[in-house]
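Sharing a structure here in structure tokens format.
Shown here: the complex without one of its protein chains, the others still in place.
Just so it is clear, A, B and C label the chains in written order, and each chain counts residues from 1 on its own.
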Amino acid sequence: MQHALAEEKVFKDPVHKYIYVQDSLIWNLINTREFQRLRRIRQLGTSYLTFHGAEHSRFSHSLGVYEITRRIISQFERNGYPDWPTGEKLVALCAALLHDVGHGPFSHSIEQVFDMDHEEWTCRILLDDTEIHRVLSEVSADFPERVASVIRKTYHHPIVVSLVSSQMDADRMDYLLRDAYYTGVNYGTFDLDRILRVLRPYRDRIVVKDSGMHAVEDYLMSRYQMYWQVYFHPVTRSSEIILRQIFRRAKELYGGGYRFGWMNRSLLKLINGTLTVEDYLRLDEALVQTAFSEWTAERDWLLSDLCRRFLNRKLYKYITVDEANETMLAEMKRQFLAAGLEPEYHLEVDYPSDLPYDVYRPGPGDTGGKRDKPPILLVDKHGKLSEISSQSDIIHSITGIQRGRYHLYYPEDLLREAADRLSPEIKKWFSLTNEKEI
Amino acid sequence: MQHALAEEKVFKDPVHKYIYVQDSLIWNLINTREFQRLRRIRQLGTSYLTFHGAEHSRFSHSLGVYEITRRIISQFERNGYPDWPTGEKLVALCAALLHDVGHGPFSHSIEQVFDMDHEEWTCRILLDDTEIHRVLSEVSADFPERVASVIRKTYHHPIVVSLVSSQMDADRMDYLLRDAYYTGVNYGTFDLDRILRVLRPYRDRIVVKDSGMHAVEDYLMSRYQMYWQVYFHPVTRSSEIILRQIFRRAKELYGGGYRFGWMNRSLLKLINGTLTVEDYLRLDEALVQTAFSEWTAERDWLLSDLCRRFLNRKLYKYITVDEANETMLAEMKRQFLAAGLEPEYHLEVDYPSDLPYDVYRPGPGDTGGKRDKPPILLVDKHGKLSEISSQSDIIHSITGIQRGRYHLYYPEDLLREAADRLSPEIKKWFSLTNEKEI
Amino acid sequence: MQHALAEEKVFKDPVHKYIYVQDSLIWNLINTREFQRLRRIRQLGTSYLTFHGAEHSRFSHSLGVYEITRRIISQFERNGYPDWPTGEKLVALCAALLHDVGHGPFSHSIEQVFDMDHEEWTCRILLDDTEIHRVLSEVSADFPERVASVIRKTYHHPIVVSLVSSQMDADRMDYLLRDAYYTGVNYGTFDLDRILRVLRPYRDRIVVKDSGMHAVEDYLMSRYQMYWQVYFHPVTRSSEIILRQIFRRAKELYGGGYRFGWMNRSLLKLINGTLTVEDYLRLDEALVQTAFSEWTAERDWLLSDLCRRFLNRKLYKYITVDEANETMLAEMKRQFLAAGLEPEYHLEVDYPSDLPYDVYRPGPGDTGGKRDKPPILLVDKHGKLSEISSQSDIIHSITGIQRGRYHLYYPEDLLREAADRLSPEIKKWFSLTNEKEI
Partner (left out) sequence: MQHALAEEKVFKDPVHKYIYVQDSLIWNLINTREFQRLRRIRQLGTSYLTFHGAEHSRFSHSLGVYEITRRIISQFERNGYPDWPTGEKLVALCAALLHDVGHGPFSHSIEQVFDMDHEEWTCRILLDDTEIHRVLSEVSADFPERVASVIRKTYHHPIVVSLVSSQMDADRMDYLLRDAYYTGVNYGTFDLDRILRVLRPYRDRIVVKDSGMHAVEDYLMSRYQMYWQVYFHPVTRSSEIILRQIFRRAKELYGGGYRFGWMNRSLLKLINGTLTVEDYLRLDEALVQTAFSEWTAERDWLLSDLCRRFLNRKLYKYITVDEANETMLAEMKRQFLAAGLEPEYHLEVDYPSDLPYDVYRPGPGDTGGKRDKPPILLVDKHGKLSEISSQSDIIHSITGIQRGRYHLYYPEDLLREAADRLSPEIKKWFSLTNEKEI
């Protein structure tokens, strides 16, 4: 049974000015080992290699999501909106605070290689024998499970789920503002105060008062700009590719019986797929960077080269093509191989629409799969709901935008060295001909 | 022989909006392995444990110092001030960019334990066989040495030294603005543009046009506030104490022949004092954090406890006393020992005036020792110079301020467990009596 | 023949931090009586009645347009772009600074009533016997005419015209940023530095490097948001309607031989259409407000009531209708009249697409009429141009958006008093029935 703190605690936060903690439960959760670990996991993965300021952690972001959720609920309670279920505040705050606690180091990249899912790990950390679990259990025996079910989106109050997981949830609102602040771009800034003021609990979800439509447009445009200018930045993509290749190579080497000059117990279990919660909690970005630093001395040339590229930011360059047809790629790979490169590593096709983000998708939330989130609904003064992209031309125009161009990533230094052995056409493709551009 | 870049490169920077690189020399220096390593060293050491946003690196700061220096010189050249020596721009820019390249992980703390000096390491990195050395040597054979002598403050043009190392140099201007931005406090903000506009090269130093006195006051007040609110924050001090204790313990254990469960080659050489440049470059905060993570499993209880405290932010608490007399401390230590604690670790006296910062010191720059930096001089329209604290009451009031109170740091959890074995007086000192405060 | 100032002058500006004046010509223009008059004319007309912070003047804005133009040209010159015509800097700066000098008080509203055009007045002020004319003439006898022809868009270097008058000119860039700053909304903020960096002089116009497309999208979205949230705000529209009605009534009364209790020579000449330049320069918003204050004591009830409404912000309310068909309006007016109101004044239909703004219009600049401005063109590295809305879905979606709803403005207090004499249907239209809304 939690209590109010004798005196409110505050965290100084650049994005929200102050983050207010009023419940000892929240305070105790922040002080767990598992939550403190988020300080060693960057919010934006490898983006700091593109935007040097983007060195902020998931710890900061998690506090921010908590704070936005707190402000939304406190506005609901202050105004006495009847559709907000009483007694659900604490479970919502915990879910907001803890929603990212299962993230591993550079998780978007690592999850792909090892087929893991941070949401699942979040739930395991809540339910296993962890400090977080013990703190949550003090509320009641079933409280950890209640928080986990919000994160799994199966909680019996869908409105609580919608607060932490929808097309305009506290998570997204915090990361747009925070990532814009730390990268220094000013695309991500929208009027948070105004958006909070037009949110309304309505039946089993959070909707937007129709007079707030332009504010939502502004929020979605921020998202659009942040995606194309920051999250999908080609240099960031290049560093993610290298990062994935490092782990792919390590896995491959392990599978082939290679003996690593340096290895770590938790890393090994990541590679061979036998991670326990305790191992998982030891994985952080400090460990990954230390491993890469050690691996620059590995006998396997590909592994050591990739690690050096990552640490010293000697990334792959890219060219843009309208189409990436199989014939062309096959020919490129053939020539790469003939020139002494490793086509499986040295030529990677990237297509933005494969990315795990969508600017906005108005479809039904529950049927479509994991990534789908409930659409944004406007409510008018008569209680009539309408999906926002049906009301706004702007939002309609960005809904489901697909970019039609492919990027081919490759190590320019290696390719240039091997230029003699490439056909003129390939050389032209990869701009190795030194023609002047205007 | 360096060249202008075909097209100016820009870095997006939250503090200066954009950082402009026009010389290929600068571009190449940024891309060296040694400079990229600064991404893995935080600008503010352990301050992120107090201000969660302060996760920025020395990489960002170094770019910022470069940019401010570039703007100052470009203003000097645009206005054609005769006292700025022509042909010194590039050496100044390199010194500005590279001045911190010798910083190690958590360097303020580690340097104390191992008696090292980052400035010396900076020079070694410039002069040894490194990528930076090779890039600098392309200008001329003696260029690395010229840059190093600016950093050592022995360069034959003192005005260049004064640009990168004085009471109001590009280094300090950047870190105040940057640290304020990332912590989120707004004390550190002063009007950089205006200060740049009132700087003047005058004989062999940089001085300030007297009409700019209030702008300098504002800058020094920012420094004053940042020192007391951020840099000397007691929670940060606590984490630094623990960090130093970890290394002190490791050194002690190593000296005593202890066999570590986990050790790393570069760390070992740090501990036994045999670091080469190559080893030094492998030291970064990822490695330190990884070591701490591994050491939480050490048999030595003190070492593993300290590592856990650092990683999980279970820091020491502190009490404030007017005086820290030997008798009192001796009695405390005696009781701590009797209660089963380790007084050499579990009671640490901290006195702010021992800190490696001074808000402002108007004394002569060259005689007083390492930390002294040339004072700030105002110049009037007749060319008359005056030291600024003689003109400004405010600055006079903060010059050489000494705070008279001591902080005693201790592990509250351990002390509370052992409370039965402590005298009532000691318990009162450490507030273990549960009296209510108003 | 102008000279560089001995020392650069600076203005502190909240939007651009500092505005730099380097030419004595510019300095002298700013100090003319005609330019100083712009301090008494608000940039946003009556918008301060909606956004209380929006009290900034055209003086501030004009300095801002000058500063942006200065930065653009100085970037062109620094990079030595060959398509920027040498020797055109000063004429461009003067046109930028002076482009709004012909604005009268609340000019958008007054121009409609009296069928005037501020651009024409700008040219008259440049060419007549004014202080501005004398300052410009010091450059050369034809210099005033050259500046005027830039403003008229007939200058023989179209690229100079395009700098001060296009879909992305210095004027628009300044007002979006400035109006956002003073209203306090954060829709208007885009990355000015980045946009300046991607502008290129290309043949006879200013174009945008294609890598800057997203920056332009962001700028146009700012414009879109500012139009709908600020410039077209219904409360501002209401105040503009009242302002126009005051002048309409004054003109009507004058035409009917009414003897005003208070009148002013310049106002009278405005009303009877005989303004000279000297009279025009005496018209400012101080005078208009003083007139309204005096007219609150007029015998003509309609005039005094309207003046009171304006000064005391007792504006008209509005209702929104999908269509404003003649039958409905005729019936409304009939009932208004029967109820003792003045339908010619007390019922005004407003339709946003009549507004003198367009978010973005890609059509040809010169043929379409006064308001058309050259579209925004992207240039790729091969020199190929493309109109931006053909490349960007977002911009395509806001191009030529037409809002389909009408607003009917009316004095709610008067209508409510007369409610007894209105039909139930009319009462329902105007929400006089006190039904509760949700």
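As a working rule, a contact is a pair of C-beta atoms (placed from the backbone, for glycine too) under 8 Å apart; a residue touches a chain by one contact, two chains touch by 3 or more.
In this text, all values refer to a predicted model and were calculated from it rather than measured experimentally.
**Q** Could you tell me which of the visible chains the hidden chain touches?
**A** A, B, C
**Q** Any idea which of B:79, B:225 or B:386 touches the chain not displayed?
**A** B:225
**Q** If the hidden chain were put back, which of C:9, C:313 or C:396 would touch it?
**A** Selected residue, touching the omitted chain: C:313.
**Q** Taking the entire complex into account, which one of A:33, A:197, A:251 or A:308 touches the absent chain?
**A** A:197
**Q** Touching the hidden chain in the complete assembly: which of C:17, C:203 or C:334 does that?
**A** C:17
**Q** Spell out the interface residues on subunit A facing the chain that's missing from view.
**A** With respect to the unshown chain, the touching residues of subunit A are 10, 17-18, 193-194, 197.
**Q** Residue by residue, what part of subunit B touches the chain that was omitted?
**A** These residues of subunit B touch the chain that is not shown: 185-187, 189-191, 214, 217-218, 221, 224-225, 228-229, 381-383, 393-394, 396-398, 401, 437-438.
**Q** Determine and list the subunit C residues touching the chain excluded from the picture.
**A** Output for subunit C: 11-15, 17, 31-33, 36-37, 39-40, 48-49, 51-53, 55-57, 59-60, 63, 181-185, 282, 284-290, 293, 308, 311-314.
Criterion: only the chains that are shown with their structure count from here on.
**Q** Could you work out how far the Cα centre of subunit A sits from that of subunit B, in whole Å?
**A** 32
**Q** At what distance in angstrom does the C-alpha mean of subunit C lie from that of subunit A?
**A** Measuring from centre to centre gives 43 Å for this pair.
**Q** Taking each chain's centre as the mean of its CA atoms, how far is subunit B from subunit C in angstrom?
**A** Subunit B and subunit C have C-alpha centres separated by 51 Å.
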